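In this view, the complex is presented without one of its protein chains, the others remaining in place.
Presenting chain A:
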Amino acid sequence: MGLLTIIRKNRQKEREMRLLFLGLDNAGKTTILKKLNGEDIMTVSPTLGFNIKTFAHGRYTLNLWDVGGQRTLRPYWRNYFEQTDALVWVVDSGDRMRMKDCRDELHSLLLEDRLAGASLLVFANKQDIQGSMNDVEIRDALDLHLITTHHWKILSCSAVTGENLVAGLDWVVNDVASRLYYSSTLTSTSTAERSQRVSL
């Protein structure tokens, strides 16, 4: 039994994944976590520091880290990179003014060594707001097509209606799992999930 197999086996036993939710302040990170957890979203206050939520998702235990996004907190994001399996980048789809800021923060994050290999899900949040940018517009505004270093996917969603939140977690879990737990035996179902990356 090679070392790699042993490592894989150990992780298999734990079947834990760590998802880091980042994005500009007001993107809706905390609201998404509360919604997923079935909590009241009307009382969500801005995040000081971070929140952690643990979910059972299929066979996996997910640790979701939600870190505050205002400019003064962004330098601290790096404290949370270690051991991150996936980055969930949350975008306020109505915030046209700060799309460039949002793009720049994302692209500089992706340069981080400690995030190398992490899957990237971009949540185009607040789709319930009439007139917000759709996923195609956001994909372009954020230059997602320039990303070659990470598996990525963009999904439109709403933390208020719950639209696509679970679908997003599904993608993340499958993508991470195929890498960590059975990277050498990609199943045909996950191939479709990967088409986005392959066509980069």
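Observations, loosely collected:
Note that in this section a residue touches a chain if its C-beta (ideal position, glycine included) is under 8 Å from a C-beta of that chain, and two chains touch if they have at least 3 such contacts; residues count from 1.
Just so we're on the same page, contacts and distances are computed from a predicted model.
Of "DNA methyltransferase 1-associated protein 1", "Exosome complex component RRP41", "C-CAP/cofactor C-like domain-containing protein" or "Ubiquitin-conjugating enzyme E2 Z", only "C-CAP/cofactor C-like domain-containing protein" is the UniProt protein name of the chain excluded from the display.
Among A:Met133, A:Leu165 or A:Leu180, only A:Met133 touches the chain left out of the display. The omitted chain makes contact with just one of the residues A:Met42, A:Ala56 or A:Leu111: A:Met42. Against the chain not displayed here, chain A makes contact via residues 25-26, 42-46, 48-49, 68, 70, 72, 92, 94-97, 99-100, 103, 126, 129-137, 139-141, 143-146, 195-196, 199-200.
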